[in-house]
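Below is one structure; the comments refer to it alone.
For this view, one protein chain was removed and the others were kept in their places.
Here the chain labels run A, B and C in written order, and each chain numbers its own residues starting at 1.
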Amino acid sequence: MITPLRDRDTLDVEGLQRLVEHLIAGGVHGIFALGTTGEAPSLSHRLRQEVVRATLDFARRRVPVLVGITDTSFTESVELANLCATAGAAGVVTAPPYYFPAGQPELCEYLDDLAAELPLPLFLYNMPAMTKVSIELSTVQHAMRNPKVIGIKDSSGDMIHLHRLVELSRQRPDNWSVLIGPEELTAEAVLLGAHGGVNGGANVHPRLYVQLYKAATAGDLPRIRELQRQVLDLAGQLYTVGRHRSSLIKGVKCALNLLGICQDGMAEPFRSFREPERGIVRERLVRLGLLNPKA
Amino acid sequence: MITPLRDRDTLDVEGLQRLVEHLIAGGVHGIFALGTTGEAPSLSHRLRQEVVRATLDFARRRVPVLVGITDTSFTESVELANLCATAGAAGVVTAPPYYFPAGQPELCEYLDDLAAELPLPLFLYNMPAMTKVSIELSTVQHAMRNPKVIGIKDSSGDMIHLHRLVELSRQRPDNWSVLIGPEELTAEAVLLGAHGGVNGGANVHPRLYVQLYKAATAGDLPRIRELQRQVLDLAGQLYTVGRHRSSLIKGVKCALNLLGICQDGMAEPFRSFREPERGIVRERLVRLGLLNPKA
Amino acid sequence: MITPLRDRDTLDVEGLQRLVEHLIAGGVHGIFALGTTGEAPSLSHRLRQEVVRATLDFARRRVPVLVGITDTSFTESVELANLCATAGAAGVVTAPPYYFPAGQPELCEYLDDLAAELPLPLFLYNMPAMTKVSIELSTVQHAMRNPKVIGIKDSSGDMIHLHRLVELSRQRPDNWSVLIGPEELTAEAVLLGAHGGVNGGANVHPRLYVQLYKAATAGDLPRIRELQRQVLDLAGQLYTVGRHRSSLIKGVKCALNLLGICQDGMAEPFRSFREPERGIVRERLVRLGLLNPKA
Partner (left out) sequence: MITPLRDRDTLDVEGLQRLVEHLIAGGVHGIFALGTTGEAPSLSHRLRQEVVRATLDFARRRVPVLVGITDTSFTESVELANLCATAGAAGVVTAPPYYFPAGQPELCEYLDDLAAELPLPLFLYNMPAMTKVSIELSTVQHAMRNPKVIGIKDSSGDMIHLHRLVELSRQRPDNWSVLIGPEELTAEAVLLGAHGGVNGGANVHPRLYVQLYKAATAGDLPRIRELQRQVLDLAGQLYTVGRHRSSLIKGVKCALNLLGICQDGMAEPFRSFREPERGIVRERLVRLGLLNPKA
């Protein structure tokens, strides 16, 4: 879930409420707040806390809410996790600390220490493009011995790694979940044993991703191929407007704003799309059938 | 300057005081707190504030103190900068936000926005190994137009880039400073026009680096070559004990502990050296002539 | 197909013949000689020519043979392609020149120039781990305008890129082929529209990969999942014996030698497995059911 912002360090509270309703109406099976698409590392700790409280408030336990506590500071991660527990989150999610690249044995120790302090179950989050270090298989295997660690979200884009994670997950008798980050890979991940997707595009069009997930669990190949093309089309249209790697989040936020759901403020170091990018996103939403051209 | 830690999230206050005295007695021309070697991103915001207050308190304006405010959150950077101003820092230092890699035009906007909010002069800090993005020449040129931006610390290790930065610095009539990060490169940087070094090894042996700097400004080549070999020797001995990239900070902290200056606690995701690494560092300090073998 | 070597710069001719028979008996739909797994860049030009002649001779047009002509020298690529045409190859395959990293517009020009000189249809080969540059979508789109360019083998491991290539392939009314390199990804690639796999493991166990391909074209999901696990198992066992990235080719060659098919000589800069690695490969072949423990 993106974080709707009104201005610098200011949550768009009504926008967040509408977004939560939009997601739940779209059929999502859970919400992941304060992840990469949620710009969590760019938000002040005060604002992160506000997001946690408001999201859980608005979700009213209709779906489980996971919250990202990834931080370069162990202490800040634990503090946020404590708030998450109080506020009613189902679990917390952490990527490796993202300033100093830790070696895998160091990462194992870090995860041990962190899990010991957490009041909630922990999902690992593999995001090497941002954190510089991968959570390697040996580290996942280590972390799986801890019953508090209940799954992994893999955003590496490396499907061989994903398949190995699915193989590993069979070692845990309880439900150890492997979720895939990039939405273009959800279909094949679920077809070959992964348990779901945490896809940024679901902010804009949750039903599409829920349908894809359902088609994949049902093994309905013709439907999967049709929905997969829609997913590729949406990503190809909405995430490629700007020149920089920030284009994905900017595109999603701009689309949500054009759809009347929330403000499109971005946290520094980014700024939201203005014209002409905004006009391009509008056209593409129309082309995708998501916006009435007369709107 | 490293951050002496007693325990998780606990400053070694007496150690910090001894360290500040050790540095000033060694002749340093300034102190840079909360940089990479200071493990700043790994510290809680509360602890960072404590470090700022204590360092400035102990330094008693005998040397200027620069403080790193690098953060992925703009708001947290500004807040820390405000405290720095109150506490009496000479300036603040920022690397690019280190989770989302910004494009150079985005980085220019970010630096403009940040400088506008800062109560103190700003040093740029180029540290691509950690932040994933370089501050490219065009961005430095942009930032130099702002009189609040007064210099750059370059830790890229790319000496061609450093020489180009020195050339650029001539465009500012006031003293725009180019400082070099890696201590093995201080001699040549200063010989060819840079204004100084911000070297991690100076925590252990400040006088050596001050002497090297002085020899370089004096153009005393035989002395430079002699001191350069000592610098290479110290780095080769103290920073290569562990297997991971954290070995530098672990080595410096372990050495300072063995020298009786401060505790050697490390912030997560790292742990301080125990045996046998500690014994190796001890031996090497003896070999370097920095520790009495009978100590 | 690997290149069986007897000694430095010496083809194992009988081994090559046995290998070709092994592959065709296993049901492969084509043979790709002188690719990465064929160690082509490590072979002298004389030896590459010998491989081309012998392979085509042994294949006796039972299956089409594609030959890699990738080279840093344009002239050498064209010369080898001419020999391929004379010898009866179905097509040639080229990755980008792999010393100087070309920009995409430079790569477009290169491919135009090369295709103009070629006597045979051309397959592109995307192998960024070795060539440092990707063949980006825009370049593929450019190259597709040339009717002599008939497909691409993608070994990037990037499935989002693969799906985009499949989408692109619809723009060519004739059969423009998208083939996948890594064998762990063949199932999902073919399920979602790719036309086949060029998989190193098929040297050892061709039937497994043919069965997987057939299950994928048939959409037989239970069978796919079963075969996929076998593929992951084989790769996990045979490609992970040594410490270096050369382990895949060393493992395949060692296995083929233990199976009695060919010599396992490696071209410099690599050497074939000796004990204890050889013993480990033997054990694993037994465990995989590919070798009789009494053999």
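Please note the rule applied: a contact is a pair of C-beta atoms (placed from the backbone, for glycine too) under 8 Å apart; a residue touches a chain by one contact, two chains touch by 3 or more.
Note that this is a predicted model, so its numbers are computed, not measured.
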| item | value |
| --- | --- |
| Neighbouring shown chains of the undisplayed chain, as defined at the top | B, C |
| Omitted-chain contact residue, chosen from C:13, C:87 or C:130 | C:130 |
| Sole residue of B:33, B:143 or B:187 that reaches the chain not shown, by the stated touch rule | B:187 |
| Among B:46, B:225, B:243 or B:274, residue touching the chain not depicted | B:225 |
| Absent-chain interface as seen on subunit B, which is shown | 157-160, 163-164, 167, 182, 184-185, 187-188, 191-193, 219, 221, 224-225, 228-229, 232, 236 |
| Interface residues of subunit C (partner: the chain not displayed) | 8-9, 36, 39, 41-47, 72-76, 79, 96-103, 105-107, 109-110, 113-114, 130, 132, 243-246, 267-271 |
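Note that only the chains that are shown with their structure count from here on.
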| item | value |
| --- | --- |
| Innermost chain, where centres are averages of C-alpha coordinates | A |
| Between subunit B and subunit C, centroid-to-centroid distance (C-alpha), Å | 49 |
| Subunit A-subunit B separation of Cα centroids, rounded to whole Å | 35 |
| Residues of subunit C whose C-beta touches two or more other chains | none |
